[in-house]
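Right after this comes chain A.
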Amino acid sequence: MALDAKVPQGEMDKKWTDYKGHVKLVNPSNKRKLEVIVVGTGLAGASAAASLGEMGYQVKTFCFQDSPRRAHSIAAQGGINAAKNYQNDGDSVFRLFYDTVKGGDYRSREANVYRLAEVSAAIIDQCVAQGVPFAREYGGLLSNRSFGGVQVQRTFYAAGQTGQQLLLGAYGALERQVALGNVTQYSRHEMLDVVMIDGKARGIIARDLVSGKLERHFGHAVLLCTGGYGNVFYLSTNAMGSNVTAAWKAHKKGAYFANPCYTQIHPTCIPLSGDHQSKLTLMSESLRNDGRIWVPKNLNETRKANDIPKDDRDYYLERRYPAFGNLVPRDVASRAAKERCDAGYGVGTTKMAVYLDFADAIKRYGRIEAGKAGNHHPAEEETIVLGKKVIEEKYGNLFEMYEKITGENPYEMPMRIYPAVHYTMGGLWVDYELMTTSKGLYCLGEANFSDHGANRLGASALMQGLADGYFVIPYTLGNYLADEIRTAAIPTTHEAFEQAENAVNERIQKMMGIKGTESVENFHKRLGKIMWNKCGMARNAKDLQEAMVEIRQLRKEFWSNVRIPGEINECNAELDKAGRVADFLELGELMCIDALNRAESCGGHFREESQTEEGEAKRNDELFSFVSAWEYKGDSTWELHKEKLEFEIVKPTQRSYK
Partner candidate 1 sequence: MTWKNFFTSSIGKKFLVALTGLFLILFLIVHASINACIFLNDNGDTFNAVAHFMSHNWILRFLEIGLFAALILHAIQGLMVWKQNVAARPIDYYVKKQNRNSTWYSRSMGIMGTLILLFLVMHISHFFVGTKIALYAEHDAPHDLYLEMKEVFSKGIWVALYMVGLIALFWHLFHGFQSAFHSLGLDHKRYTSLLRAAGTGYSIIIIILFALMPLSFYFGWIH
Partner candidate 2 sequence: MEHYNMNLTLKVWKQKNADSKGKFETFKVSDISSEMSFLEMFDVLNEKLIEEGKEPIAFDHDCREGICGACSMYIDGQPHGPWAKNTTCQLHMRAFHDGDTIVVEPWRSKAFPVIKDLMVDRAAFDRIIQAGGYVSVNTGNAVDANSLPIDKSDADAAFAAAACIGCGACVAACKNSSAMLFVSAKVAQLSLLPQGEPERRTRVLNMVTQMDKEGFGNCSNTYACEAECPKGISVLNIARMNREYMHAGLSADEK
């Protein structure tokens, strides 16, 4: 099947307006007859379900958590971008678009990104109207800060809890629709398959995670808003429950999986403390606004951080990238940290960490505060006290979190940080309308591949999730459903439902029947190690080939030796996890295949074979300016389809932040 992205014709800045002006509509009385299934209730899912409910569709939402409010969007800390130009610093839709395409290392679809930039401003309006308490200035107007990879201040934030506040806004809108009867909410439910009838997605098989029973749900269309698959690495900043299952089932039913190898490694996370570790914790990128990153200049440095004089410190980001300094994009910052640690300059007991130091910022803010109070020659101690207060106001909750986890006080000594898996740019391939290659099956938010190319800029994930849910899908879904108004609800006794449920049931039975000796967690950990070591921050052909063999072997072992205690028809967290890990074991292989196939470096995908003399990622536009969309062809077999990337506006160049 040839990939048709269905990008509207015309000038870039007119495409979306034109599309909206000509798109098919569904009249209100017909909307009432159309059912839509939304899987996942994070920013994309909750905003989509709420908006569609408001429009009059009959919506069902599904989430595996006990409430939609717990979706992992809630953990996003730093902020959300929008081209508001409230700071009068030259921002515009075009600049946001440009920065995002460039930040994504020229591997995203221009038209989608442009639309994202266009609707960004409306997101902020919508959220403020919902009562989302963004940070404000004393004049009562909204405050902004800057984020990595850009030179304007366009990031809106609510302390270090922006994702939480945005999600609770969308969750409120969703609950309102539940109260109005437009949305039915299924919590503690996990989607285990998509049901295809006559080539169209017509429903899902879901498992009630409390009773363990399988359920069939019909929908005229199915929306997957199920987030990213970073947990394939076992250790990531994702929530414990985050998984690829819904997207993977859709993939196996025909939806192409695009750019699976594009993973974002976030530079500022709390380093690993031991083998027991179950997850990694992010320290918001916003910290790089004020923190300076450094390692000792000397190998085998033994002094404590505070005892190392300035001259013996290597502020390597400022040294290598003077224009952007500590605010280079995430992929660049992560690789630079890895480079220093690999070279032996790492700090901490594991030597796999770098310092993120606030001492200078504390002094700087302290002097400003003292100056405000009329004291232009403050004593050092006084500036430190005042400065700490400012830092506390800006990042208090993050500093507290750091102290809880590490037992160290970051006001007194520099934080230790190290990169960790954070976000996956890859996902189900979608066209301009966010429809996958399976008709009637849509994919929104992190779960799709479309907007971030090979590297996502900070504060863009929240923007994309909400753009897709609030402002894109309400239009594009209508274009499909307008032709479905004659389709009556299909009873779930239809044989396709029957078959899908049976298949799901068989798989569960099979898994439970293995009764082996090794726990699910162990398999997950082992998979994570393979992925991190061989398909992580730096990749090469040899490692990737080995990884594929190892993953296949591990998968075989899983299916012959996994031990899942408990019963099927009950609340059984181990069984839930087993299904997810089984899918990760398949996805991992595809990620390696994709990474191997893409013999260039771009964004978060760094192939050691393809780098500049200075060790920067080197793209190969001639050969790889395309989206890899993989079609599932059965066990360990995929067929590659390419969507060629045409750049009308932004001309790809070597990305430079120097």
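Regarding selection, all candidates are chains of the complex that A comes from, given by their letters.
Here is the rule we go by: contacts are C-beta pairs under 8 Å (C-beta built on N, C-alpha and C of every residue); 3 or more make two chains touch, one makes a residue touch a chain; residues count from 1.
Just so we're clear, the structure is a prediction, and the values are computed from it rather than from any experiment.
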Touching chain, any copy counted, for chain A within the complex - options 1 or 2: 2
Residues of chain A defined as touching candidate 2 within the complex: 47, 50-51, 54, 65-72, 74-75, 84, 86, 122, 124-142, 158-159, 161, 164-165, 168, 171-173, 175-176, 178-179, 185, 187, 210, 237, 239-241, 273-274, 276-279, 281-282, 400-401, 404-408, 470-471, 474, 519, 521-522, 563, 565-566, 570-571, 573-574
